[in-house]
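There's a structure below that I have some questions on.
And now, subunit A:
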Amino acid sequence: MTTSEPLIVLESVNKWFGPLHVLDNVSLSVGRGEVVVVIGPSGSGKSTLCRTINRLEPITSGSITFDGQPLPAEGRALAKLRSEVGMVFQSFNLFAHKTILENVTLGPIKVRREKPAAARERGLALLDRVGIANQADKFPAQLSGGQQQRVAIARALAMQPKAMLFDEPTSALDPEMVGEVLDVMTSLAREGMTMVVVTHEMGFARHAANRVVFMADGQLVEDAPPTEFFANPRSERAKDFLSKILTH
Partner candidate 1 sequence: GDDAGEETGSGGSDKSFAAGSTMERLNEAQAITIGTKFDQPGFGLKGLSGQPEGFDVEIAKIIAAELGVPEDKIEWVETPSKVREDKIADGSVDMIVATYTIKDERKERVSFAGPYYEAGQNIMVKKDDTSITGPESFQDGTKKICSATGSTPIEEIKKYLKDVPSQLVPFDTYDKCRDALQSGQVDAVTTDNVILLGYIADDEDAFKLAGENFTKEPYGIGVKKEDTEFRDFINDILEKAYADGSWQQAWDDTAGTFGAELGTPPTIDRY
Partner candidate 2 sequence: MTQQSSVLYDVPGPRQRRITLFGSVAALIGLLVGAYYLIYQPLDETGQLSMELWGPLIDPGNENFALVWERLGVGIKNTLIAAALAIVTSLAVGTLLAVLRIQLKGLAQRRYAGLDPYLAYLLRGLNRTLSAVTRFCVEVFRGLPVVITIFFVARGFPEFGITFDNLWYLVIGLTIYNSVVIAEILRSGMQGLAGGQAEAAAAIGLSPLQTTRMILLPQAFRIMLPALISQLVVVLKDTSLGFIISYEETLNIGKQIIGVLDNPIQVYTVLAVLFIAVNYSLSKLAQAVQNRLSRGRRTANTPAPQLPPAALTSQAEGAGGP
């Protein structure tokens, strides 16, 4: 599905936390409309990778470009970039003091300066799309985890982002709620959204991803289409990891 120039390009990115080399010379490019799933053992730097893309973590060296532009360092330009990259967190991070609808419309109104009425309308449409329009006036704490995460996705979509980042969106959920979130993500992927997804849900990786990226110790060890990766991982580490994840 990849067209012309890629949307996200990381080149030789390095990131240190003090003495810890968390991203080790990572290069990755994500084309428009592409869905890239990142997997790897805990602590391998998946979250950090994901967070460098909207500069929640600044990098130590290397370069990242988004839509052809290097990431701005600060100020308005950075805020603008972030508004174009939706992000969904493991722990939802809904604004606890605002209703579901307010969560979804805050960004459009305050950042994109949309008219409140228009923002509300679009917000409701988005909530409908993720299947929780009837909860619009509740507060996050009144919703189940699966519902909260779907709101978080709607909130990100409300900014009409060019790409979406997901950092383990289902791992804080009770097992019976994982499905409903994955369903929303799968339909997003089908509609051509550019997505970088850190997840342990191998089913999603198999069915919805264009590419699977395997990380270990801060390095990007493998990068292959899912069928190839699962059928025939090249590196020992990926084999080992898959054997641990898939056996039980």
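Regarding candidate selection, all candidates are chains of the complex that A comes from, given by their letters.
Heads up, the rule we're going with is that a residue touches a chain if its C-beta (ideal position, glycine included) is under 8 Å from a C-beta of that chain, and two chains touch if they have at least 3 such contacts; residues count from 1.
None of these values were measured; they are calculated from a predicted model.
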Checklist entry - For subunit A, which of 1 or 2 is the touching one in this complex? => result 2
Item to check | List of subunit A residues in touch with candidate 2 within their complex | outcome: 54, 56, 73-76, 79-83, 85-87, 89, 91-97, 106-107, 110-112, 139-145, 148, 152, 155-156, 159, 172-174
